[in-house]
Structure formats: structure tokens, C-alpha cells
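Only a single protein chain was left out; the remaining protein chains are all shown in position.
As written, the chains take the letters A, B and C, and residue 1 is the first residue of each chain.
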Amino acid sequence: MQPGLYHILFISTGLFFIGAYGFFTRKNLITMLMSIELILNSVNLNFIAFNKYLWPNQMDGLFFTLFIIAIAAAEAAVAIAIIINLYRNHQSIDVDDAEELKY
Amino acid sequence: MMNLNTTLLLLIPFLPLAGFVILGLWGRKIFKANAGWVGTLLMLASFLIAVYTAYEYFTHSSGGHYDKIVPINYTWLKFSSTLSINMGIMLDPISVMMIVVVTLVSLMVHIYSLGYMKGEERFPTYYAFLGLFTFSMLGLVLSSNLFQIYIFWELVGVSSFLLIGYYYDRPSAVAAAKKAFIVTRFADLGFLIGILILSYCAGTLDFTTMINTLTSPESSELKTSLTYSFLGVSALTWGAALVFIGGAGKSAMFPLHIWLPDAMEGPTPVSALIHAATMVVAGVFLVARLFPVFSFTTPGVLQVVGWVGAFSAGFAAIIACTQTDIKRVLAYSTMSQIGYMMFALGVSGMGGEEGAGYTASMFHLFTHAMFKALLFLGAGAVIHYVHSNDMKDMGGLRKYMPLTHLTFLVACLAIAGIPPFAGFFSKEAILHAAYQHNTIIYWIALLTSGLTAFYMFRLYFNIFWNKPHQAHGEKHGEGGFAMMLPLVLLGLGAIGAGFIPFGKFVSADGNPLHMETDIAFSVLPVSLGVAGILLAAWFYLKQNSRPDAVASGLNGFYKAAYHKFYIDEIYQFVTKKIIFNCIGRPAAWFDRNVVDGLINLAGSGTEAVSAGIKKMQSGKVQQYGMYFLVAALALAALFIYILK
Amino acid sequence: MNLLWLIGVPLVTALAVLLSRNRDQVRWIALTGAAAQLGVAIMLYFLYTKERSAGNTAAILFQQDHEIFSSLHIRFHLGVDGISVAMIMLTAFVGIAGALVSWNIEKMTKEFYFLLVLLSLGAYGFFISLNLFVLFFFLEISVIPKYLLIGIWGSGRKEYSANKLALMLMGGSALILVGILGLYFASGNSFDLVELSNMNLPAATQKLIFPLLFIGFGVFTALFPLHTWVPDGHSSAPTAGSMFLAGISMKLGGYGCLRVATWLLPAGAVAYSNIIIVLSVIAILYGAFATMMQKDLKYINAYSSVSHVGFSLLGIGMLTQTAITGSLMQMVSHGLMTALFFAVIGMIYDRTHTRMVGEMGGLMKMMPFISTVFFIVGLCSLGLPGLSGFVAEMTVFVGSWENDHMIYRIATILAAMSIVVTAVYILRAVGQTAMGPVKNESFLTLTDARWNEKLAAILLLLAILAIGLVPGWLNDLLRPSAEAIMQKVSAFK
Partner (left out) sequence: MNEFLTLMKSELLMTLLIFLLLFVKLGKGVKNETLLPLIQVLLLLNLIAGFFFNKTGNLFGDMYFTTPLMAFQKSLLNLAAYLISLLCSGWLKKTKHLPEFFMLMFSAMLGMFLLISSGNLLMFYLSLELATIPVAAMANFDLERKTSSEAAMKMILSSAFSSGILLFGISLLYGATGTIHFSQMAGLLDNSPLQILAFVFLFTAFAFKLSIVPFHLWTADVYEGSPIAATSFLSVISKGAIAFVFISTLYRVFGAMQDTWYIMLVILSIITMVIGNLFAIRQQNIKRFLAFSSIAQVGFILVGISEGGAAGLASVVYFVLIYIFSNLAAFGVASVISDHCGKENINDYKGLYKTNPFLSWMMALALFSLAGIPPTAGFFGKFFLLTAGGAKAEYWYITVAALNMIVSLYYYLRVVRAIFMDKNEQPIEKIGISPTVKMAFILCGTAIVCIGLFGKLYDYILSLI
């Protein structure tokens, strides 16, 4: 059986929420970043699926995916740099250890 | 026609005003001790013009009938084409009579004070206030407009306040001044509302027009006004009654009389001027001024006037018998005499013989001004000498102050209604009028006249006879010439004023009225008066224990009368306990705590909410994300499922 | 006359004050500015009456119109009628008196005078603007100076009072803002007062917008129950601050209630007149009774202001020509009177360092001038004939009585009852401070008023007497303009 659009959308939505769940629950900053990657990947799946099933004439979705991957890398680079600096200051990459700023 | 110069007329009130302005602004710096002369000379001029005016007016009747003349009428404040407050001068018999009385008594007081007030620190201020008062009183009696009379009414009140409170560092004087002002103010509230009602009904504030409108049965204003009513009483009746309340306040009628005895805190000449001869009769004057309206349109109110007057007359006379402060005795006697004038108006009709009460009332006003001023000035001389108001500190003064003694005796005889002194004629006329219209009032008046003779001679004997005088030895006790002159002049007035054919000049409808003296009728009142005098002599001529015995015999009643029937206490209770505690304090509390509290609550409530939601900003980035996603999904759900 | 003078003079004064170098310069510049402004105001009066007597019957004179934000229909449209002229003169008198009594301010003199001038600038602008936006702009200008004047130079719980005042006035402004925008949209985009007054907006719209504007302006003029900033604000403010607050700022509200709310929304005014009457009668009586219990002179005057201002609101609520004239007279009269009252209280406080009536007594002995003025103002407050208060209150009463219905009558009578209560508290205050024995030995060395204080008091007294003795001129000034407003209203009665 050929997988249809809805199957893929189902998976991508699942991925999205798994990513979100990870972002909300994991305390390690790196893992949180990875969760965000999951969200981005669900988006990538969406784009590709839409491009293939609904609008196969143009490559918009595909290109978008490529850009997302690239930007995600850049974002991760900056994020990791920040996390490293955070580690220097806090001696920890646990998200709950950095909560001086509140209320 | 008569030869009246309007400028000259204006000078009558404005000369005293000039005295007020000049002495008020520069008295302390420039005139100092001469301030009295400035005031007196201005007053003298004013008096002379007033007499001249009166002469001109009364010698130019049109066939015995005296018209109302309004030589000056200046629109002061215009409300609508018909309704405006005018400042004018209206001459008619009563106003002309009044300007003479006012300027005369004022002049006497001015002269008298030259001696009496000599050396006072605020001597110029005193004369300034006298000027202000005289101006206001003259303005009042000359008013051509109902609102004008109210304006001067208030000014008279404030000058009375100033003069009562002249010794401003005495708390009792300040309290008395306040009381006088506030009580009369309370009555003025009635007056004001009365004015509003009457002006609305008549469509004008002008006396002449108003009286014409409200007394001619075919005028449309009257017809429509009679259709208005409130609580079953017609609007006009309310208006007239309220105006009378104003008059009753100023004239110290029961129950608004409580300020008058306290007002004796002022310098004695002031009491003579304001609280005996002029200001306190303003209420009588007011009723007389609007008499046609009272008489034609609201006879019911006139009944009330009669009863209130009669009751006050008797009531005050009883209290007067028990007081020991000589000025208070005089104050209650004033109240009693004004009661006479009031009920005389109350029992009067409008025209011809019916109007005898009106003429009698005015006549009594006139003679009373003479002898009551004289009594006060005499009492002032006594007080000046013994430095006390209490009759217990006096006695046997006849040898030390013979002139004062003599004039005081004349005045006492006059007020007691012994012929041929002035009081006899006017009182007789009043009793006559009462006899013809209302027997009960007549009997009250008769008894009161006996009481009057009693308490006046109680006063007289206690001051001049009774126990021998000790304190000052052989020293001569009379004041200077300035103080004696007015006594003599007023004494002459108290003797001679009764012989004026008053009815020829003053009557309710302007037509001359012949007043006969019925000897047979006079027997009863005169003998009652003589009885009163004899009784007083029996009690007080020599020091003895009879008064105390009688007082303890009448225990409860005497005490009540001595305490002025506790009216003051009732007022105290109402003001302090009810108004202050039950209205003022709660209002202030309510404002600070409830109204302001609500406003503050808005502030503190906001702060509380703000503190309550601070947890939302937890500082945890994961929670932020959660809010973010939930909010996004909720928004989407809202628009997809609910607000399609 | 070019009305720009009226805002030009204070503007120049403000700048000059900012640029001046020392305290003396500041004071003299401010005084000169205020005097010049008084001159301009009086000149305006004469030019106005001249124009009127020459037969110019236009509702609003000396109009000028400049574009600002043309796309939003915001124009710098100025003009005056009798009401504005009267208010401008009031402001000028209070302004110069305020400058005079502040002569001895030590702390931050420059800033003080600058704010004072700014405050008066707002008032002048407000009274001459004929564009709702400009009017609102000038109304709002005066909020911050008030806040700073109280907060910096005040006494007592000054920060609290300043905050409360600023926030409550801001609340009022917020309602006004909504009302103005409402008018703007309802009228098809117009801010112009003259234009709006000639439009007959649907009655439903008027009834919707009227309360917003009336309550908004009502906050400024101490409409019950939104008056609570008055006692605190007035009592904490420095002398000149209180004078400006009570003498000018509260009048902005009254003027707004009339000029904006009533004039533009006559149907609304008619619909709500009963409520206004009830509220103002409550304010009159309740203010008077609350005053009776006060012990601090400034609180006494502040609460009595609530009561007195109630008369001008009552006049507006009554909606008769005479009542409105009376209401305006009351605004002018109360402005002068209360400014003088605060000035005198300030003078007393400067010397005795207390404002508690219980601690004073017999001041007449040491300061006859101040005590006499105090007494005269008191008399004005209790409505003594010959002084301005009487004329205004009586006009309100007579005007109110013109209304036929029993409710109006009863309201008038209730309002009139306050004259007794007023007498009670005024005489109490005067009796306890100026009269009676001297309670405090140290007071015996106190001195009477200085030249600047005397001048200030005399200027205000002259104005009070000018109205009280010869009210005709003020009546003639205000009545035709009140009539113009009434013409709009009577169509809906």
C-alpha cells in the first residue's frame, strides 16, 4: 500500500508534539535543542509531503526544507555557543539551574 | 409734588457706608481716636437728610393719601425680562418712618459711644461696623425689591455678627455672634425659599408690582398660582409662611428667639441699636411690607403671625421675670414687645378701621424704638459704672446717677404703658385692635402687659433702689456729656412720641386712620400695669426675702423659666447630638472610608491582582513554551470551533 | 484680537523662566508674565464687549483656524465667547495671585514657577480651543504640573495625594478621550466644536456619549462621588498649587461639562439632567456636612469646594438659561474665592506652621490684615451679599426655580439648605482661628502679611467685590453665551 498524504501528516504531527513534549520536559539544554530539531523535522516532512502530493508542479516545499535544515544548523550553532557560555557561568546545563530572572 | 432730590436720598444710606469704608480702610492708621467723630458727623448728616425727607414726604400727601414712590430703581442683576433684582429706594409711610427711627437711634448710639467706647483698642473698627450696620438697615427699609430686602437682610445679619463679636477675644462673645448669625441664617433659608416661591408666583420681585399682582383677584398670575399646591397647602401660602419664618428669625420670635439673649455679649450701645430698636424689628417691617399679600391672599398665615407673636410676647415676659442679667431682662422684654407688634399685624385687616392693628403695630415699633433704646443706653451707663451685668451687683444707684435714673424711670413707665408716656398710646392701640379681632390674643396681651410692668420695675428697683450701693463711695457715677445727651433726647422721645397722631401718617392702605383713645377701655390695662409696678415694689423696693420665698414656692415653674424653658438645651441637643453626630460625622466618615475607600480599593485591588499573577512569569523557559503552545492551540480552536 | 497672545504670553514666560539664572530673575519674570497675561485678559474682555456692543452677534468671536493634522481633521481652531472670556479673566487673576503668594518659595524656584506657568498655559489653551483634540490636549497638559507641584512642594501625605489626583484626573481624561472619539466617529470625523454643535446627532448616540464626557469632566470638577482627590490633593498641595487646582483646574471640568458635554450633546444633557441634579445636590449637602467635621483648614476649604462646585453642576443639570448663567458665575466666583481662601490659609500656615483650627486662636490680634481677608472670604463662601458667592448662588437658585416640576423645586430647596451649614462651618473656622483668645504664646510674635501677599489678596478681593457689588457686567457677559447653549438644549426639552 502506498502511504497517502494523511499518513505522513499524521506522522509529522506526531513528531511535532513529541518534539514539543521533549522541549517541555527534558531538563538538559542540549536535549531541548534536539527536541526543537524534531519539530523542525516534522515541518520538513510536511513540506515534502505537501509538495509531493498536492503541488507537485513546483519545488517550493522542497527548497523550503533545504533552507530549514541549513538555518536549523546555524541556530544550533549559536544556541550551543550560548549553552557553553551558560555552562561556564553556571557549571551546569540543566535548564532549571538558570532561573534567576523571574516574576 | 414734593421736592426730593435723588442724590440726597442716596446720601441717607451712603453716608454711613462712607463711614464704614473710610474708617475700615484708614481708621486705624489715620483717624485713630478721632474716628468716632467722623462716624458721628456722617451719621448726623444722614439723620438730618432723613428728617428732611420725612418732612417733605409727610407734608405732601395727595389728599391725605400717601403714595408709594420709587425715585430710584437700578437693575442690579437681570434674570429675565420681568424678573430682576433691582436696587432701588421706595418711599412709603413705613419706610420713611423707619429711616427716621434708624438714623435717629443710630445717631444717638454714635454719640453715646463716643463716651462709652472711649479708649477701646479697636475704636475706629467699632465705628466702621456701626456705619456698615446703619447702611444695611437703611438699605433694608428703603428696599423696593423683595430680593433687595434679602440682600440687606443678610448684610444686617453680618454687621450684627461683627458687632456682637466685637470683643473677639472673648469666647462667649464669639459663640454668641455665631449663634445669632446661624439661627437667623436658618430662618433666612425660609425667607429665601419664600422669595423664590413668591417671585415665581408673581413673576416679579418688585414690591409694587408683586403686591398689585397678588392682591388683585383678576390677575392671571394669581389665578395660576392658586392652582399650585404642595402637601395640600397652596404655594402662595407656603411662600408667605416661609417669608414669615425669615422675619420671625430676625425678630426673635419663638422658637427662633434663642440668639437674642446671647447677643447681649456685644457692647451695650450696639444692643441698643441693633437688638432693641432696629434690626430686630426688621421681621415686623417685612410682614408689614408684604402686608397686603398676607392679608388678601394668605389670611391663614396672618393668623399664624398673630399666634406666634402673642405666644412669644407672653413667653418672653415670663422668662424676663426670672433673669438677673439686666441686659438679658431687656432682651426678653424686647422679644416680648416685638411679639406685640407681630400679633398686632396678625389681628389686622386691610383697609379703614380694620387696619387699626397695622397702624398700631407700626406705632408701637416707633415708640418702642425710643424707650427701648433708652433703656439699653441707660443700662449701658449703669454697666459702665459698676462693671457688671448682674443686678445682684447693683442697687441704690439712684443717688449716684440721677440723670440715668430719671430717664430709666421714664422708659420703664413708657414700656409699662402708663399714661401719658409713649408706650401707653401704642400699646393701647394694639390691645384695642386685638380686642376687636381675637379675644384670646387680647387676654394674653393683657396679662403680658401686667407682667411687663412687673419685670421692668423689678429691674428698675433692683438697679436703683433695693440694697444700698457700696463699692464706689460718694463718687459721681454718670458718664460724660456724650453719654448723657442721648439719654435726655431719647427720654424726651419716650415721653412725647405717643402724642403723634400716628394713624394720620401710617396705615395699611395709605389712607389716614383716626385712632381714638377709649378711656374706658384703658382702665383695665393701666390698672394691671400699676398692679405690676406695685407688686414689683413690694418685692424689690427694699431688700427682703419675699422674692426667694415666691421663687421656691413656684419651684418647678420658676426653675424652668429661669432656664428659659430649656429651649437652648433642646437646640444644643439637636445640633450637637443629631446634626453633628448623626449627619456630619457619618458624612465625613463615609467620605473618608467608603467613597475614598472604593477609590483606594481600585488601587490596592490592582496591586493585589498584580501580585497574584506573578507566578505566571515563573522564569522557567519550558513553562513559557508550554504557555506558548497552549495559547496558540487555544486561539486556533477558538477561531475554528467557536467564532467561525 | 489675536487669541494666540493668550497662549503666547505664558509660553514665552515659561521659556524665560527656564532660561533665567537666579531666583530673583525667575520670580520677577514669572510675575511680569502673569501681570502681562492679566493685561491681555482684561484687554480681551474690553475688546469682546466692544465687539458685542457694536452689534456682533456671532456666537463665537475672534476665531482663527490653522491646520495641524489635516488628515485627522485636527485643526488649531480658536475662538471665544462670553464664557471663555470670563474663565480667562478668572485664570489670569488666580495666576497672578498664585505667582505673588509663591514669592518666598525656596526649593527649586525655577521649576516651581515653570510648572505654575505651564499649568496656566493649559488652562488658557483649554478655554480658547474650539477643536476637541486641541481642547483635550490642553486639558491634559495640566495634569503633570499638578502632580509635580503637589508631590515636590507639597506637605503631608503629598506623594499619595499627588498620585491619587493624577490617577483620578487621568481616569476622567480617559473617559473624555473615549467620548471625544465617540463624537468623532458618530459625526463622521469631526473634532470641531462649532461644526459638531450644528450637527444633530441621533439622540441614542448622544445619550451614549454624554455620560462619558460629563463624568470625565465631572472628575475634574469634583462630581460626587468622584471628588475624593479634592480633599487630599488640595490639602497636600503648596499654596499656589491649591489655588490653581481649585481656582483653575476645577473650572476646566465645569467648563467642559458645559461647553463640550451639554453644548454638543443637548439631548444627552436633557436625558441625564435628573441624575446630574441628584448627584450635585448630594455633593452640595454632603460636602457641607463633611466640611463641618474637618479640623484642618485646607480640608475645610477642600470639602467646601466640593459643596460649592456642586452648585455649578446643579446649575448645569437644571438646564435653564438663568441656572446655567448662575452655574458659570459660581465657577468664576468659586475660583476667585477659593483661590483667595487657599492663599490666606497658606499665609497663616507659613506663620503658625499649623493648619489645625484647634491650635490657633485670636490671630486677629497679630495679623489683622490676613484675618480680615480670611473673614471676608469666609463671608463670600457663605454667600454674603456684596460678595461674588451670593450673586452666583442666588442666580442658580432663581434659575433652578424656573423649572416647573416639583422634583426640581425640592432639589433647589435641599441645595439651599446648605447655606445654613456653610454658615456653621465657616463661622466655626473663622471663630476658632481669627477670633477667640490667643492659644499659643509663641504666636504673639507673628507678623502680618508682606507686600506680595497683600497685593495678591487685594487683587482677588477686588475681583470678588467687582462681581459681588456690580454683577451686571458678568451677567451680561455670560448670559448671551448661556443662551446660545440653551437654544440647543431647549429643542430637546
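In this text, contacts are C-beta pairs under 8 Å (C-beta built on N, C-alpha and C of every residue); 3 or more make two chains touch, one makes a residue touch a chain.
Remember, predicted model here, so these are calculated numbers, not experimental data.
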| task | Taking the complete complex into account, tell me which visible chains touch the one left out. | result | A, B, C
| request: Give the residue, chosen from C:144, C:414 or C:438, that touches the chain omitted from the document. | output: C:144
| field | Interface residues of chain B (partner: the chain not displayed) | value | 603, 606-607, 609-611, 613-614, 616-617, 619, 621, 623-625, 627-629, 631-632, 635-636, 639-640, 643
| request: Write the list of chain A residues that the hidden chain touches. | output: 16, 19-20, 23, 29, 32-33, 36, 39-40, 42-43, 46-47, 49-51, 54-55, 58, 60-61, 63-64, 67-68, 71, 74-75, 78-79, 81-83, 85-86, 88-90, 95, 98-103
| task | For chain C, enumerate the residues touching the unshown chain of the complex. | result | 67-72, 74, 133, 136-138, 140-141, 143-144, 147-148, 151-152, 158-159, 162-163, 166-167, 170-171, 174-175, 177-178, 181-182, 184-186, 208, 212
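Going forward, only the chains that are shown with their structure count from here on.
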| note | Of B-C and A-B, the pair joined by more C-beta contact pairs is B-C
| CA centroid of chain A to CA centroid of chain C, Å | 65
| field | Chain centre separation (chain B, chain C; CA means) in Å | value | 36
| remark: Between the Cα centroids of chain A and chain B the separation in whole angstrom comes to 97
| message | Give the residues of chain A touching no fewer than two other chains, as numbers and ranges. | response | none
| remark: As the complex stands, chain B meets chain C at residues 28, 75-80, 83, 85, 147, 150-152, 154-155, 158, 161, 165, 168-171, 174-175, 177-178, 181-182, 185-186, 188-189, 192-193, 196, 199-200, 230, 580, 583-585, 587-588, 590-591, 595-596, 598-599, 603
| Contacting residues of chain A [partner chain B, same complex] | 20, 23-25, 32, 95-96, 99-103
| said: Residue numbers of chain C touching chain B in their complex, please. | reply: 164, 167-168, 225, 227-228, 231-232, 286, 289-290, 292-294, 303, 321-322, 362, 364-365, 368, 379, 382-386, 390-391, 394-395, 397-399, 401-402, 406, 412-413, 416-417, 419-420, 423-424, 427-428, 431, 434-438, 470-472, 475, 479
